[in-house]
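One structure is given below, represented as structure tokens, and several questions about it will come after.
Just one protein chain is left out here, and the rest sit where they should.
Order of writing sets the labels: A and B. Residues in every chain begin at 1.
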Amino acid sequence: MSTLRYRRYDTVYLGAIGIIGALLVWELAARLRLADPVLISSPMLVAGALRGWAVSGALWRDLGTTLYELVIAIGASALVGIPLGVIMGWNRPAEYALDPFIWLLYSTPLVSFWPLFIIWLGIGANAIIALAFLFSIVQIVINTMVGVKGIDPVLVRCARSFNARAVDLFFKVTLPGALPMIVAGLRLALGRALIGVIVGELFSSNAGLGFHISFYGTRLQFADVFAGLFVIVIVGVGMSQAIRLLESRLVRWKS
Amino acid sequence: MLHIELKQIRVTFPQPEGGELLAVDRFDLQVQRGEFVTIVGPSGCGKSTLLSVVDGLVRSSSGQVHVEGMLVTGPGPDRALVFQEFALLPWRTVEGNIGLGLELQHKLSSRRIKELVLHYINMVGLQGFERHYPYQLSGGMRQRVGIARALAVNPEILLMDEPFAALDAQTREIMSVELLRIWEQDKKTVLFITHSIDESVYLADRVVVMSSRPGRVKEIIQVGLPRPRGLAIKDAPEFVRLRRHIWDLLEEEVRRQVDGKEDRA
Partner (left out) sequence: MKRWQRAWIGGLAVFAFLILWEAATPLGWVRVAGISRPTLVGGAFVQLAASGEIYDGLYISLKGFFLGFVLAVVIGIPVGVVIGRYRFLSMLLDPLLMAIYNMPKVAMMPLLVVWFGVGFGATVAVVLLGAVFPILVNTAVGIREVDPVWVRAVRSFGGSEWDVFKKVLLPGSVPPMMTGIRLGVGRGLLGVVVSEMYASTEGIGHLIGLYGMSFRITELIAMVGVVSLLGFVFADLIRRLEVWVSKGRAEVQW
């Protein structure tokens, strides 16, 4: 079976069949009452909820809020995280000094910082952005550091043999060499930032996709909750695909 | 006219377990302007280290290198390195790589750099590949880029660190013919490291044979073969004789190295 050959378009339509099949099973389960339709809703109901959400205009407000928080958080992470990663990759004592903090942040369930952010920054977008920032920055720092350290030393020797200035060494060798790792880090960081934003909105806010889910969840209107999850999936997949596109453009020089 | 002078060069490297490794010891050499000198030696004899010292990338523990009477303290525009690993920036095209050295020197306008790059692309025979990335080139073509990049900064001395070691045998021969063709045009001073005896004789005015570690000068051999040379010269009796002679010298060194290891074991 595994030796069968598949053509390129097979992945597309088989994948589509997979998704449609799953939706069909879900719809049938609800129609045939294999599970309580109140609890599992159904694809048709979710589509209706999605439509209502969009028509009311609330979808665009919620989506806008979430995207805004996401973009600010990831932007701040990149702004702080990339230089930090470069420093750690270049300077060994700096790496050793920051290492315990990075490791701690990488392994801690970062939501536990949420009450602190609420106390420091108040309920609202600021605390959410701070949480998402914390979620994403570690990944960016680690990837940047690994990227900088992974640069072929012979390229650095080559630049040095041409008497390269430190600035040139950085912008013409270090940065372009580390770029693929940095962009991959951004892609992973986006996924983590999305978790941060959604959790923050889930806990306390008055707008955003997480808020939508939490609001209808407590009212047991699960079609609306699923609609919210659907939009979150679209945001997550869309953003990671966008960065993948950027990645493939940036690393055209790789075989 | 004396161009490069190495006096009593000694290089040591600190070892991770402590202690020091003596890589090169009491190395003396004088190279005349326009001379093509090759250095052969058993692997690990410190020949690449020696080249880095001449370039200024590595500091000798004692002894001095003078270029045109000036003490070498670091890399300079009068010397350019060609690397065994090619050391091309994978994200730059052929053009971009050849222009790298000129860019890093910040002396010329980007238009002038472009003109020069074009000139050297023609010189090494890479017309039509200007926009190719390194991964799209064969090994031989990559090293042509490496050579063009070194030549582009118009150095007085070309330092070549086993530049053809990563190439297959046939490409290697073609590249050494090409190198001589390019060298004949303006006869720069060349220091060329290799572990191929054939290559060392074919290219050189003088061959320096190094001892095994610590690297010292074992013997310097004058190559009297006429120039310009074609591959046919490898059949000349004089070529065969020199090759035989160097082979004997190196065999002695390799044996000594192996015996030394066995003694310790």
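The definition used in the following text is that a residue touches a chain if its C-beta (ideal position, glycine included) is under 8 Å from a C-beta of that chain, and two chains touch if they have at least 3 such contacts.
Bear in mind the structure is a predicted one, so any value in this text is a computation, not a measurement.
Touch as defined at the start, partner being the missing chain; which of A:G64, A:P83 or A:P115 qualifies?
Considering the complete complex, A:P115 is the one touching the chain left out.
With the missing chain put back, which residues of chain A would touch it? List them for me.
1-2, 4, 6, 10-11, 14-19, 21-22, 39, 93, 96-101, 103-104, 106-116, 118-120, 191, 194-195, 198-199, 202-203, 209-210, 213-214, 216-218, 220, 222, 225, 228-229, 232-233, 236-237, 240
Just so it is clear, only the chains that are shown with their structure count from here on.
Need the CA-centroid distance for the pair chain A / chain B, whole Å please.
That pair's centroid distance is 49 Å.
Chain B touches which residues of chain A in the complex?
152, 154-155, 157-165, 168, 172-173, 176-177, 179, 252-255
Which positions of chain B touch chain A when the two form their complex?
Residues 55, 57, 74-77, 79-81, 83, 85, 87, 89-92, 100-101, 103-106, 133-135, 153.
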